[in-house]
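Rather than the whole complex, this shows some of its chains in their spots.
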Amino acid sequence: MAGFTQLFVPGPTNVPETVRQAMNMPMEDMRAPTYPTFTRGLFEDINKIFRNESGRTFIFPSSGTGAWESAITNTLNPGDRVLMARFGQFSHLWVDMAERLGLDVDVVDVEWGTGVPVEIFADRLAKDKEHRIKAVFVTQNETATGVTSDVAGVRAALDAAKHPALLYVDGVSSVGSIDFRQTEWGVDLAVSGSQKGFMLPPGLGFLSVSQKALDVAKDTTRNNRSNRCYFSFEDMIKANDTGFFPYTPAVQLLRGLRASIDLLLEEGLDNVFQRHARLAEGVRRAVAAWDLKLCAKEPKWYSDTVSAVVVPEGIDSANIVRTAFENYQTSLGGGLSKVAGKVFRIGHLGWVNEVMMCGALSAAEMTLLDCGVKVKPGSGVGAALEYYRESRQPAIAKAA
Amino acid sequence: MAGFTQLFVPGPTNVPETVRQAMNMPMEDMRAPTYPTFTRGLFEDINKIFRNESGRTFIFPSSGTGAWESAITNTLNPGDRVLMARFGQFSHLWVDMAERLGLDVDVVDVEWGTGVPVEIFADRLAKDKEHRIKAVFVTQNETATGVTSDVAGVRAALDAAKHPALLYVDGVSSVGSIDFRQTEWGVDLAVSGSQKGFMLPPGLGFLSVSQKALDVAKDTTRNNRSNRCYFSFEDMIKANDTGFFPYTPAVQLLRGLRASIDLLLEEGLDNVFQRHARLAEGVRRAVAAWDLKLCAKEPKWYSDTVSAVVVPEGIDSANIVRTAFENYQTSLGGGLSKVAGKVFRIGHLGWVNEVMMCGALSAAEMTLLDCGVKVKPGSGVGAALEYYRESRQPAIAKAA
Amino acid sequence: MAGFTQLFVPGPTNVPETVRQAMNMPMEDMRAPTYPTFTRGLFEDINKIFRNESGRTFIFPSSGTGAWESAITNTLNPGDRVLMARFGQFSHLWVDMAERLGLDVDVVDVEWGTGVPVEIFADRLAKDKEHRIKAVFVTQNETATGVTSDVAGVRAALDAAKHPALLYVDGVSSVGSIDFRQTEWGVDLAVSGSQKGFMLPPGLGFLSVSQKALDVAKDTTRNNRSNRCYFSFEDMIKANDTGFFPYTPAVQLLRGLRASIDLLLEEGLDNVFQRHARLAEGVRRAVAAWDLKLCAKEPKWYSDTVSAVVVPEGIDSANIVRTAFENYQTSLGGGLSKVAGKVFRIGHLGWVNEVMMCGALSAAEMTLLDCGVKVKPGSGVGAALEYYRESRQPAIAKAA
């Protein structure tokens, strides 16, 4: 197959050239005397991406799943009651992990295509006068359905109930792409991974922790130390404080991380968020022009990092994903679990721009036609490009 | 600017990943004992790309312009009469070089947008009973106007006139992308460069030479040795015959060349040509859907490697190129010389596929709209993608 | 600082060029339809490196420490009795992890510079008639002291005692560099990581598991599921069986792993081991020529992957490591824990050859002199190179 393969899954995302260059390196000694100078800058700047102003961010050689586990095992004990909502494959997996790690999970199941039910959470918290609930979990962006939840709303519910539970956020497919404000929103443990908004290959799990959660983790009366070691806060803190790691870190990815954080800070986080919002809106216009629906039920749930498109009755979305790959060298995301066969997903996060999205939409359009979905050729990509050009910042504004 | 820059100039072209990987190398000694094993395979296989069955191909550290100069200075003398046609910036530059190198150039100027006038050539050759014409030059693909000429037709004209002149072909933007048959068509000197169909960075000039031309070059009574050294055949032959080079070769590009020739041979040259034809036709359908015209006057001149699109009166094509770059990170080709301001060019050669071309057309469409050309959003890219999917080889056929 | 930095720590090790090229890649979708073809080959071939003939190898996005944890948490329960020896920083850390994960560790402390006390182990196993000991842990190569232990001897002790305990081996700095035979030696869980003999950047933890251990892990009556998720066998088995992973794998490193396994298999494991033995012996000759001692007490403990050199009284080995780095851009390993300040380490594993080791020894020699150790200039490197050339396989033998 000739030409570049096109990657539009909602992670791993495309790696920017400067990041790729930074990772094209000979091996280095992560105990070299100069290494702490490098790591300290990294620890400082990754906090900026999470907008974590007082705590610290752990960088694990792991996937985001590992960071989930670290969040739980360092701050909660088996038997602890936690409040979670389930509305997609990734919120489901987090519930599953919490249960397997022995937590007493109060799961609120809501329709896939919606997100965290803030009112229900508010109600449960208000009623929990004894503060049995130790933690509230929010999947900020459900990658499986393209749904974004209201983290600030959950914080408001906690505050309204004067509830001391810790707030956990899965930001794997949101941090660095859509608005996230750890300190302002009072998020205690925010999880992310290298392969989404951070535009790196997979292999790093990030866990950004508030001072409050760090204090909880230190409280040996409160949590069980017998179930962690690799993901332990105390080991990581002790080593990080000297600029090193408790075991060999993924040094190549750390060099890439430096380059990717530089890109994010240089573009400016707010500009990054605006870019994602604009690219996402173009995709949504294409979906509308195709006369298809998103899995997300209402505009308030629309995700600016991934759109899950519902295929018509009689069409298997798995066939769409396979056809896009085989006929057009384009990787789209499939439907997972409950929505398997029913949706396909277009990732629009990370190192993307208008022309790349037009390519993705063109591939999707050819594929839909190949698979028997009657869409008008050019309708979707035309709607998107028309939006992109109209919504472009005028050059004069850029210069200002 | 975020996201990948899009490259759709008619050279340099996109570099395939395996080629890029092959060039990501530590430096090596081009006099190592094992080097000839590498170079001999390369010399053998590059001939296959030119379909040169009996001669040899020189690989110069130079651009294609250097290979032009080598072709002239090794086989012709100042004062020699040569027949050339001029119908675009690159055929113009070759004429200019021939004149500056002292040849007596019989230039046939034809309208830009047409190509080599085979009938006129046939006439001149037929009338040249004394064989004063030593060489006939053909620009197979005029990159400035998107016009492909009929090399086989010129050969037929030579044969019909029983004329012994050597046949020179500028194949810079054609070899490895559209049909070229050195031995079958009796081409004596075929010039190309690394940065077009060979999908490499610029830096190598190729000159594929027939046995007849090699004999002419050896004939010291016939050509002046005082005007060349760097581009000399004899030095190159002597060194190449031992597997080495007369001066330091561009070793990194040679490793890339190995990888790019492997890709071409693996896909199969005829499949490569068919891919180019199909991608080009999609672009032409887009141009038609925009209600614009190609610079190429008739279908017989249409190039499958580059399309030059004429902009409407009152529009400056230079603005289109600049706008595509600034607003959409997309490099298109501008108009050169006589057609400056009047055409913009879309390269569709090398490591390209359907989705990449849809991206290019989307960028062009947004840009046309930004520059005041009234095209219907989605019309061009829609026409192209509809063609691409209809003309796709069915998967079943591929498997067979 | 000019020139290449020299890396001679006992991991991370130098990355071969073909591995580096393989990792110079655009991002890819690890759920692509073609991905299982790639992963299945990898799963099959990594078993060959461990010489695991009937079980399977898990590849975690983690360091080797993560694979340690996976080994323990999938096959043992808090409270289970295990037999371990401690004689260096890495065997110490494994003991520490086992204790923190709640195991009842029977630690045999032996002198640093020696290794697993096979006789003591044999004695304990023979006396454990009730089979309270569930597992025996062996650090095959103690990276901190340059000591290799006798895994086959421990297996023999288990067999002699007809003891059913599982055998765990830390092969982080041995597998792929020195002889290791999982199935033949009856090793149940062998841990390794990407950044040593596998010659990759850090970021992958390997856990090669025997069928017996897989059965134990499946036995839900036997082990506690509440303390793992990320490192769970069952999740990994279920996903791997389809060619995928339970969470996003480190795709870039997996491509590198493919290339590194290819290198190991192409050289032949036995040749790889012989190369390591020969390079190590040269280093030991240099140490002898310097009139210094190894930390390893006797030849039977000598490691072929790393040599820990004891510095004379009054010399701080940390100063040696820092001086080598600052003055000669050379990374050597320092002394850890009990031997901090007392030894420096030269790694001689992975992608190394004679000339590289001579460079390392030259750097060490300059550094020793700079730090006040009286060694004769050229003595160590001279002894090594003399050995290297004498012990070289004659070219004729190679050709045969």
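Per-chain numbering from 1; labels A, B and C assigned in written order.
In this section, a residue touches a chain if its C-beta (ideal position, glycine included) is under 8 Å from a C-beta of that chain, and two chains touch if they have at least 3 such contacts.
If you're wondering where the values come from, they're calculated on a predicted model, not measured in any experiment.
A.B. asks: Given the 3 placed subunits, let me have the overall number of copies in this structure's complex.
C.D. replies: Of the complex's copies, 3 are shown; altogether there are 4.
Methods note: only the chains that are shown with their structure count from here on.
A.B. asks: What's the chain with its C-alpha centre farthest out from chain B?
C.D. replies: C
A.B. asks: Would you mind pulling out the distance in Å between where the CA atoms of chain A average out and where those of chain C do?
C.D. replies: 35
A.B. asks: How many angstrom lie between the CA centroids of chain A and chain B, rounded to a whole number?
C.D. replies: Chain A and chain B have C-alpha centres separated by 46 Å.
A.B. asks: Multi-chain contacts in chain C: which residues touch at least two other chains?
C.D. replies: Where chain C meets two or more other chains at a single residue, that happens at 20, 24, 26.
A.B. asks: Show which residues of chain A lie in contact with chain C when the two form their complex.
C.D. replies: 4-5, 7, 9, 11-15, 20, 23-24, 26-34, 61-66, 68-69, 78, 97, 100-102, 193, 195, 201-203, 225-227, 229-231, 246-253, 322, 325-326, 331, 333-334
A.B. asks: Show me the residue ranges of chain B that touch chain C in the complex, using the header's touch definition.
C.D. replies: 17, 20-22, 24-26
A.B. asks: In the complex, go through chain A and note every residue touching chain B.
C.D. replies: Residues of chain A touching chain B: 1-4, 6, 14, 16-17, 24, 263, 267, 272, 275, 326-330, 351-356, 358-360, 362-363, 365-366, 369-370, 376-383, 385-386, 388-389, 392, 395.
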